[in-house]
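Omission of a single protein chain aside, the complex is shown with its protein chains in their original locations.
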Amino acid sequence: MSENSPGPSPAADSADGSANLLEVRNLVKHFPIKSGILVDRQVGAVRAVDDVSFDVARGETLGLVGESGCGKSTLCRTVLKLLEPTSGSVRFEGTEISHMGRRGLQPLRREMQMIFQDPFASLNPRRRVGQIVGGPLKLHGIASGSTLKRQVQDLLERVGLNPEHYNRFPHEFSGGQRQRIGIARALALRPKLIVADEPVSALDVSIQAQIINLLEDLQDEFKLTYIFVAHDLGVIRHVSDRIAVMYLGKIVELGPADEVYSNPIHPYTLSLLSALPIPDPRANAEREPIVLEGDVPSPADPPAACRFHTRCPYATEICSEVEPELVLHDREHWAACHHPLNRGDPHAAQEALAKPDRDSA
Amino acid sequence: MARFVTRRLVGMVVVLFAISVLVFLIFNVIPGGDPGKRICGKNCNNALLTQINKDWGFNDSLPVQYVTMMKKVFTGELVSYSSQLNVDQQIKKGIPITFSLCIGAAVIWMAFAIVFGYLSAVKAGGFTDRALTILALVGISMPVFFLGAILLLYLTSKIQLFPTAGYVSLTSDPVQWAYHLFLPWITLAVLFVGFYSRVLRSNMLDVMNEDYVRTARAKGLSERQVRIHHVLRNSMIPVITLFGLDFGAVIGGGAIITESIFSLNGVGQYAADAITNVDLPPIMGVTLFGAFFIVFFNALVDITYAWLDPRIRLGTEAR
Partner (left out) sequence: MSEQLLSVRDLRVRFTTEDGIVHAVDGVSFDLAAGEVLAIVGESGSGKSVTAQTIMGLTRSPNARIEGSVAYRGRELLTADDEELMRVRGEEIAMIFQDPMTSLNPVYKVGDQIGEAIQAHRHESDHKAREQTIELLAAVGIPDPSKRVDNYPHEYSGGMRQRAMIAMGLALEPTVLIADEPSTALDVTIQAQILRLLEQLNRDRDLAVIIITHDLGVVAEIADRVLVMYGGRIIESGSLEQIFYDPQHPYTWGLLGSLARPDRPRTMRLSQITGQPPSLLAPPAGCHFRPRCPHAFDRCTRVPPLETRVGENHADRCWLSVEQKKTLRVVKTGEIGLEAPAA
């Protein structure tokens, strides 16, 4: 990655200083594979996140898509310093946090919260809803006693739960309601950034829409910034301003949501979109889907150069020899590919000129 | 595989070393443990005691004494303080008896545990299950010395169905061998039958809810095939693990009480005698013997486990 940063344009500058809430540069997270007879030594690494850079602007929603094992969850956890990064930099509101210790992070933890996928596993079954939601408030010494209770009840009401259910246990709620509890907990400290890791994947369709709408309302109301992780491309398109597509630990495409969906540059993005069944039989019948062959390779031993070349219908020799850089193709639309697609439109042409080996397919 | 075995061997040496040091230290700390005085006996005088201490090396520092003893252990020269008999030979004499007792009991306990556990699980909630549950609980709660005594009292003296005591070697008369060992086998096995059948029952009930059991039914296997091939086999994996550990423990000293009750002069009986006499060399010998088997079966369990559950087998290769 060079000096140019795959982030939003300067136009996105807001009144309160820097445009970017979060700046991630060359972030790497490797999980060592250990082996040995008596003393373990490292014999390899699962390259879960491998040299990833992106920015998140204040108030925007960055959608993160990719198949299982692409490193999107690890990326989130590393960004939030729930995992120690192997190398690289994470700046939150201009402060470098990647090397901070627990103590230094403590005040920042309030600003960054996470919502998890499984509303059944992520809530302590032995604690009451009031304790779960109020826990962070108490821990950070923000409220106690009756103030705490009132604040928690306000939060419950805000996420669409009955405030009188303050004393109930998580198992007394349905999946959608539990996810609301998780949202209330994340919201309690009035964070600036919420990382939502597959927040609706475990929910039924009719409940998904409720939760998505709730998250959008809260974003407006509390000026939240979201990193939204999902494997469901429909959900991602609906919630995101910009989208980052990951494949085997790398961001392969990054750009405004509508751009990525209507003019995908990377063949992987195209095949993801094409593989996704659309709930519209006529539209489905019209399109000619690209069905990728084979499985996603292991992140412990990713293919050399372009990691997608083993499954890519457009791959040529260069793809297995030179790793493509993430370059700017169009306004804010980045992609890492030797054979970029959809580059026919005129205003993109100049910016894409830099690449000699243009799309031939 | 080679790596696994190496790791295990190193582990075994470390464990045996630690145990031997512990036994040695404990023996030297406990009151009345002074071996010189014990060998010296009743008509002891200072001259004799000094002589004994000198001959046996009891004046040396503890580490030196330890090293001397361990040397003897490995050369097979370890000699009892009280009886002056060679420890290795005594243990060897006891091995056939202890093995006969333990292996026989193990076969009985596994066979009955599988049958009872299987029936219990298949008829879960029914009369058979409840009856077997009560039986199992009785078996688990019955102390070995009590059960042994009852069996001896009723089946050997009251109705003289079985011989009171003694051991006939397998090679000289297999029928008498089994006949003499029958009661000890039962005594030793009852606890384990109760315990294992319960474990197997609950494992089977868990496995019956697994998706692959549904798949097995869906592909048109008979209920018997489903139960034996899919439910029982998968439920046996944890039971085999337990078995390996328990069997090691039983051979390594767990049969002491049974051997004592039925006057079987096995390794356990030898250990019991040595403990009563506060006789370090046999205690050391028997402890190491027991520890060896426990560690050995532990390793064997791991290998068997890998064989039974392929996920573990290849897990070590890939990661």
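Going by the order they are written in, the chains are A and B; count residues from 1 in each one.
The working rule: contacts are C-beta pairs under 8 Å (C-beta built on N, C-alpha and C of every residue); 3 or more make two chains touch, one makes a residue touch a chain.
Bear in mind the structure is a predicted one, so any value in this text is a computation, not a measurement.
Within the set A:Leu189, A:Ile212 or A:Ile318, the residue that contacts the chain not displayed is A:Ile212.
Set against the missing chain, the residues B:Asn59, B:Gln89 or B:Thr215 yield one that touches it, B:Thr215. Contact with the chain not shown here comes from a single listed residue; of A:Gly71, A:Gly134 or A:Gly176, that residue is A:Gly176. For subunit A, the residues in touch with the chain missing from this view are 67-68, 174, 176-177, 204-210, 212-213, 216, 231-240, 257-258, 261, 271-284, 289, 291-293, 295-296.
Those residues of subunit B that touch the chain absent from the view are 125, 210-212, 214-223, 225, 229-230, 233-234, 237, 308-311, 314.
The criterion applied here is as follows: only the chains that are shown with their structure count from here on.
Centroids built from CA atoms put subunit B at 55 Å from subunit A.
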